[in-house]
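Of the protein chains in this complex, one is absent; all others appear in place.
On to chain A.
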Amino acid sequence: MEAEKTQHMHEHHDHEHEMMTGHIKPEQGQQGESTEELEYRSLMKKWWLAATVSVPVILVSYPNLFPGLRELLPMGSQQLWWARLIMGILALFVVIRSGGQFFVGTWEGLKQRSANMNTLIATGVSAAWLYSLVALFWPQIFPRPEMADVYYDVTTVVTALVVLGSALEVKAKGRSSEAINKLVALQPQTANVVRDGKEVKVPLEEINIGDQIIVRPGEKVAIDGTVVSGSSAIDESMLTGESIPVEKNEGDEVFGGTLNKTGSFTFKVTKEQKDSALANIVEMVKQAQGSRIPVQKVVDQISSIFTPGVIIAAILGYIVWYDFGPQPGWVYALIVAVTTLIIACPCALGMATPMSLTTGIGKGAENGILIRSGEALQIAQKLRTIVMDKTGTITEGKPSLTDIVPLGKFTEEELLLISASVEQGSEHPLASAIVEKAKEKGLTPVKSEGFNAIPGHGVEGTVDGKMIYFGNLKLMKEKGIPLDGFNSYAASMADQGKTPMFLAINGEAGGIVAVADIVKKDSLSVIHELKSMGLEVVMITGDNERTARAIAKQVGIDQVLAEVLPQHKAENVRRLQEEGKKVAMVGDGINDAPALTQADVGIAIGTGTDVAIEASDITLISGSLEGVVRAIRVSRATMKNIYEGLFGAFIYNAIGIPIALGVLYPFTGILLSPLVAAAAMAFSSLTVVLNANRLKQLKLKFN
């Protein structure tokens, strides 16, 4: 029996589904409009109808207030009665045409034994209309004639305002998810693929892994791949938030959706569209926007009982006012009940968190910050301590040449050329830093002979007939090179975290070449900014104390955890947590994964490895440390925004409903009109949405 029922239901769904796909989709396709725009336009039509009809309805409801009308439609006259009857019919028309969705929504809800905002509005509007009908046709049942007033203005104005509120809400909501739409729209629809030696324009879905795609200046990269020939600068700001174009050469990765600026190149497709970086980002942002933050649990509890609760409150209000209120009881009781139904706004309550979350996470994504969930965002806002890995996070992560100090008759340039020449055969990372620097300066290293690497010491070889030793102090001592106190230069360099190397030419000291893993350009300003945001910054590294201290000093970090083995990083994070602090760990590599997981918020930096991204709560797509500041800013701002929205919605309902119920009446004689209630209701939910949209104006950059 049960199965039969389900089967029947499925058939019913299929039928309806066919109807719908046959209806909505082509319309969307033809006009290129989103459902949101369609919804907005349809709601605006409804608003204009309701608003237009509301004008004569208000006039006829209160003819006494308008000179001229007062004489034309005197109270109690036959003309007024007819005018009101016409208004009643017009109001019914408005309720059906502009407010039909309230009734449909109510009915759909009732079938599932649930109530929603539609239920409240539909009940309130119909109560006002029915009361007016009775007042019009059977005025004799009211004890006094002024009680037999009509409230058609309530039906039309409430409908108008609520519809206008929802229209603006739809519009604003559309804006809150703009970020994701922008991301999706980045991907071009076609690409120039090389097929059988010829270049053909191919739609995106027909591109396969291994295809070669040609990209010219000004074109977008269609999909992820590796450059096989040519070079260019690519604007990756849409993914990373970094505005400076990135140099791409053979072997470099390119990403779908990024913009080619200067050169032409060909790349080989390495990923399917659904696995591309852009697709991953879009999916992650979507999931995060739909995630729940812990504070929402309370809200969920409230909203699940809210609507029936309001209906019950309205009925109780009716009873109390009828039994104990002033005469005429009918009228007061009705106004109180209707006002209560109308003023209650479950929407504002329910919307506050998701709206701000969607906007905030979208804002982050636009700036190259991927926040995995609402929970990560909530914790990020409470952070006290930021632990940063040194290598690759604070520093560039690879050595580069920092100083050349001539000690004899050779110039800086000569020293660079000689050291590059002797080192070009070496595979040591320090060597590549020197060779790179020489190339940068336009120097071509010459061939060296008799190259020999002396482990733990340095290298030796012959360049241009000169005998060269290039290495540390130990090597110089062993080879008996007189240093004549030049050693102090080297010592001061070491104090700065650099690795000094001596260059001996034909048995004489030629100069010192220093190499260091230099700090990133923005590390100092970022750390300064983090401190001024009230955060404690700790550096963690496997390096020795001396180098660590030197780097820490350069960037203004006071707390250093040096000589920490990779597997002990998580342990150190845990110890900080035990002090009762919320700790974020910023790191890049696989080594940091356990610490990223241990931290309250793990922030993976750089395009990094997938492992680090998996382990992290926040991913900074660009390598810039500035992303840490941005991530914390966006989290703080979003959480503040959520609390504002929730607080506003709670306070609004907590104050609005009792006032609507008339608690102020015994003391002040104040009783809300349903019209005011409708305006307040529409305004309150709109405020929440607009407040969330304020987040889009948030400035995340700081220098």
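We take it that a residue touches a chain if its C-beta (ideal position, glycine included) is under 8 Å from a C-beta of that chain, and two chains touch if they have at least 3 such contacts; residues count from 1.
What we mean here is this: contacts and distances are computed from a predicted model.
Undergrad: What is the missing chain called in its UniProt entry, if the choices are "Probable septum site-determining protein MinC", "EfeO-type cupredoxin-like domain-containing protein", "Phosphate transport system permease protein" or "Acetoin:2,6-dichlorophenolindophenol oxidoreductase subunit alpha"?
TA: The chain we cannot see is, by its UniProt record, "EfeO-type cupredoxin-like domain-containing protein".
Undergrad: For a quick check of understanding: of A:84, A:286, A:363 or A:630, which residue touches the chain that isn't displayed?
TA: Spelled out, the listed residue whose C-beta touches the missing chain is A:286.
Undergrad: Any idea which of A:108, A:495 or A:545 touches the chain not displayed?
TA: The one listed residue touching the chain not shown is A:108.
Undergrad: Which of these touches the unseen chain: A:66, A:322 or A:683?
TA: Selected residue, touching the omitted chain: A:322.
Undergrad: Of A:185, A:312 or A:446, which sits in contact with the chain we cannot see?
TA: Among A:185, A:312 or A:446, only A:312 touches the chain that is not shown.
Undergrad: Just checking the interface: what residues of chain A touch the absent partner chain?
TA: 2-3, 5-7, 9-10, 13-14, 16-17, 19-21, 23-25, 35-36, 38-39, 42, 101, 104-105, 108-109, 111-118, 166, 169-170, 173, 286-287, 289-292, 296, 299-300, 303-305, 307-308, 311-312, 315-316, 318-319, 322-323, 333, 346-347, 350-351, 354, 373
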